[in-house]
Every structure is written in C-alpha cells, then in structure tokens.
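Missing here: one protein chain of the complex. Every other protein chain is in place.
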Amino acid sequence: MSLVKHYVRINQLVGSRSLTASGVRNYRVTIDGKTLVETAPADTLLTELYKTHVGDYSKFYKMDPLCRVGFMASELLLTAEDCRQKQWGESRGVVLFNATSSLADDRNYQATIDDSETAFPSPSLFVYTLPNVLTGEIAIRNHYYGETNFVVLPEFDSNTMSAIIEMTFCDKYLQSLVTGWVDCYDETNYNVLMFIVERDVTGHSTELSQEIKILTEK
Amino acid sequence: MVVKLADNIISPLGVTTKENYEAVKAGRTALCQHEGVPGIPIPFFASLIDESVLTVEGDYTKFERMCIQSVASAIQQCDIDVASERVLFIVSTTKANVSMLGRSGCDNDRVLPGVAARKIAEYFSNRQMPLVVSNACISGVCAQIEALRALELGLCDYAVVVGADVQSPFIVTGFQSLKAVSAEACRPFDRDRKGLNLGEAAATVVYGREATADNRWQMVCGAVRNDANHISGPSRTGEGSYLALRSVLQHIDASEVAFVSAHGTATLYNDEMESIAVERAGLIDTPVGSLKGYYGHTMGAAGVLETLLSMYAVDDHTVLGTRGFENLGVSHPISVCAENRVTNRNSFIKLISGFGGCNAAAAFRKGGAR
Partner (left out) sequence: MEELILKLKNEIIEVLNLEDIKPEDIDENAPLFGEGLALDSIDALELIVLMEKNYGIKIKDPNEGKDIFKSVAVMAEYISKNRTK
C-alpha cells in the first residue's frame, strides 16, 4: 500500500541524451511511473505541455519560471487524480519544497533594477519573487482553501519533507495534500517530484520518506 | 503543552524584547524618511537597523548577523543545549540574502535561503537540517505553527524560531512598483491610509514542551488558509483570514481574547479585508490593533515580532495603541484605538496575511488555565 497516491516527475535525462545538440537540457516527464514525454528540450517543454494538456488558462504565460514548472506539474498530477470537479474547500492544502526559493524570478527582477538611473522595476516580475506564489497559483486554479506553505531547505531531504508533510496533517480539516519538490534554478534548469498524500500518512513519515527517495531515484 | 521559553527582538527601537516593548508602549516609532540610498532613486519611509548595533563578528551578512544576534540573546535566557540534535532551527524570511544577487548574477550560494539558514544554525553548532519557512508575509506565524506541530508530535524537544528580513533596493523598489508604499508614516485602518512602510527587524522565540504552562506563555493553536483568489490582491470576502480565525476559535473562546493583533499594513485592501474577516469571525467587539506604525512591515520578522510584543502587552495588562490611526476607514466597525488600553484578559490572537493568497491565525494564552 503506497502512501503516495499519484505523482509527477519532471527531470533531466541522464547520460548521452541529457543535452540537445545545441546544449539545452533534455527532460523527461512521467506520471505515476508512465512516460508522458520521452525527451524534450527544457526551453520549449513547458509551453508544449501547456498547449497540449491545458490550453485555456492564459495566466500561465504571465507566470515566472518556478510557477510555470510547478503549475504544469500540478495540472498533470490533478488530471491523473481525476477528481477535478470535487469541491475541496479547506480539506486540501498545498505544501511545496525546494532549495532555490524564487531564484529564477529574483534574477529576472534584479535585471530590471540593475541600472538605477534608467531602472523600471517590473511589478509583474516582483510579485513572483516569493516561492509561495506557486502554492497560491495552484490553490487559485483548483479552489483550495486549505493550508498553503513553502519550505526552503539547504538541499533535497526526503526525511525533512516527510516530517513536515506529517506535521501539516496536525490541521484536522486537512484530508489531502498536493506536495513535493519543485526546484527551479532558471528557465531551462528545473527538477520536480510532485505528489498527493492523504491523511493516512500520519504516523508513517519514515515510510513516506522511503517512498519519496525511491521515486526520485527512478 | 508548548510554551515559550525565551525571546528577543532586535530593531531600531532596541535589542531586547523588553526595550522594544517599552518603546512601543511609550509611542515611539522607528519610521523615518530615507533619501539618497544607492539603488533606490525614490525617497522612502522605513524603519532600518543601524549596523552599529550588530555585534556578531565574522564572515556574515547583515541578515545573518541580525538572526545570530537575536538567537544568541534569546538562548542566553534559557538552559538548553542548542547544538543538540533535538533542537530544531526554523528561519522565517521572505528574501534572506537577496541583496547578494548583483549584476554578476549569483556567485555566492548564500543567496539561497537554505544555505544562509544553515550558516546561522552552524554558528550555534547545530547540525540538524534547518527549515526556512518562506510563505511571504505570514512566514513568522507559519514558522511558529511548524514549531508547535514539531513539538506536539515529539519530532524535537526545542524549537528556535527566528524571523528576519533586511531591506534592500530589491525589496523597496519592488513595493514602490506595486504602488503599495506610503510616502509618509503608515496609518493602519485609518480612512486616510495611503499604503505601507517597510521595516527591518529580527525576532526570536524559543518554544519547548512542558507538562504545565505555569505562568508561561502557551502557544495554543494555529491555522493557515488560502484565499484561492489572487496572488497579490487580498480577498474581497476575507476568505482565508476568516477561515483561519474560525479554525483557531475552536480552541479558544472569543470571551478570553484580549485583542487581535492584526496584520494592519495600512494598504487600502489589506485593512479592509481584515475588517471583513474579523467581523465574519464574530470578533467585531474584540479590540484590534496593528504595530506597523512603530516598525513598518518587517516581513519575515513580522509574525514573530508582533507575537512577542503582544505577549509582553498582555503581561502588562495592555492593548497597545495603533500608531497612525485616527478615524476608522474600513467598512466594518472593528475596535481600533490609537491609545493604549487596559485589559485583564490573558489570551490574544495573531492574524496575518500575505502574497500568494495565504493567511494565518494563531492563539496564545498566558498560563495553563483560562
């Protein structure tokens, strides 16, 4: 019996296929272990996924790199779950982790203020300079009113993630959680393992940590 | 139960919680006009820490030095071995060392908040994985909620929660571009409010698990809820803040609440939203206050700083006045007052909200019984 109910993995291919001929990283997308995209270059992958699997949420184009990759992963994950019509209210939350915080957008915003004489700080870039805006985007899209939180760690650590996931279920309203690792260094360098866990994870964070570890090694 | 063992606040108003409380009670503010700051062409009103008060030496940034000094000051008050694997460090920050992000890009990995947090924990010889709660403006309350849970589940024996943020051209120009800042001292809940001021502070609270609270402060409960509405605009129905308050009020009775320490940033929409949430939660008669007129918005520190000052206020039978407030300018008649008021109640609720649509509420009670 698995504690992870559904999962989406977006990660760079290893070995000879890790880069395209022009040096762009190549990615693979899997849902519940099944391959959705065998190989695709990082720079076009997310918009291609959006066009194929979403298409009607133009806010996607306004999102920063972290939100684009996290949002697309959540769309694929929730389509796999197949409960999109359900009214979740406060029973579902979103808690995500990474090591790079909002670095990708931080750099893009910084570029708009670098030369203070001619600077035009961009409000639309500034609002994305917080990683938890991603949890907000997922909550808005799916009408989740439960807990949303973003925890930055020095590095990927399944034990810490599992402990925090279990801690989140101390909230008695919470029945399930969209959670996982969404790291984004820049537009072409990201790494995602996003999954759903339910209340039965309580008391089993050690087992959950093992499951997460196995999924990232796949 | 989870009780507070020690605390500290470092701000322009003082380097201990007591100094800060006395300054606020006396009505002092650290907000003033700043002009000619490199990288910030437009003058701004803010509360900034003079680096001369920071005494930590070594290769540390202003953010790290603020955190280290605040934690060091707090743990001096309690007898715990912070190097122990049973001590969890939780850092609450929105932008940490973002000012290290210069033209040259990112050549120092301490721009990553987790790396900075590890540097802080390692100063105290703590080798456990530190957590950085980065949940926008509500981080300081979220971090305390994580501490409460970790202690209740027995995942640690002590939790050191430190909240801090340093103002920089990155943050100041960003808020200016959002047209969210006031060119003068902010006026929470006032009809003439024109926006927020930014501020710098570091605040630390150490929590532990005890069989009884005795005469100490107990963290009773906390809840985090999302508006599911907009990434930067507060909900027009106060949804998330209302739901968070409703959850908290299942563990604490409104009749024992001395006051709600609100977010009260003095932006048009935040304060209006909070008045709606407070009304919906049935707290319309409970005193409501904001401390932003003394410190501005201290971001990652706010949730911790405002919780600690609220504890000291209740200890002193006081509801702190809302500096800058004059005439109520929100649609629900919440009970805000510019002057300090007297209270004999022993509990309070901290309410806070932030970008990403997140909202948090937490309840604190002095002593074990009602």
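Going by the order they are written in, the chains are A and B; count residues from 1 in each one.
Simple rule for what comes next: a residue touches a chain if its C-beta (ideal position, glycine included) is under 8 Å from a C-beta of that chain, and two chains touch if they have at least 3 such contacts.
Here the structure is a predicted model, which means the values were calculated and not measured.
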| item | value |
| --- | --- |
| Which residue of A:T20, A:S91 or A:S122 touches the chain not shown here | A:S122 |
| Contacting the left-out chain in the complete assembly, out of A:R17, A:K62, A:K86 or A:R199 | A:K62 |
| Interface with the undisplayed chain - residues on chain B | 177-179, 230-233 |
| In chain A, positions touching the absent partner | 58-59, 61-62, 120-124, 127 |
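Keep this in mind: only the chains that are shown with their structure count from here on.
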| item | value |
| --- | --- |
| Whole-Å gap between the CA centroids of chain A and chain B | 27 |
| Sites on chain A touched by chain B in the complex | 90, 93-94, 99-101, 103, 106-107, 109-110, 113-114, 116-117, 119, 121-123, 126-127, 129-137, 139-140, 142-155, 157, 159-160, 163-164, 166-168, 170-171, 173 |
| Complex interface listing, chain B residues touching chain A | 38-41, 94-96, 98, 101-103, 105-106, 111-115, 117-118, 129-136, 142, 146, 148-150, 152-153, 155, 169-170, 173-179, 223-232, 239-240, 243, 247, 354-358 |
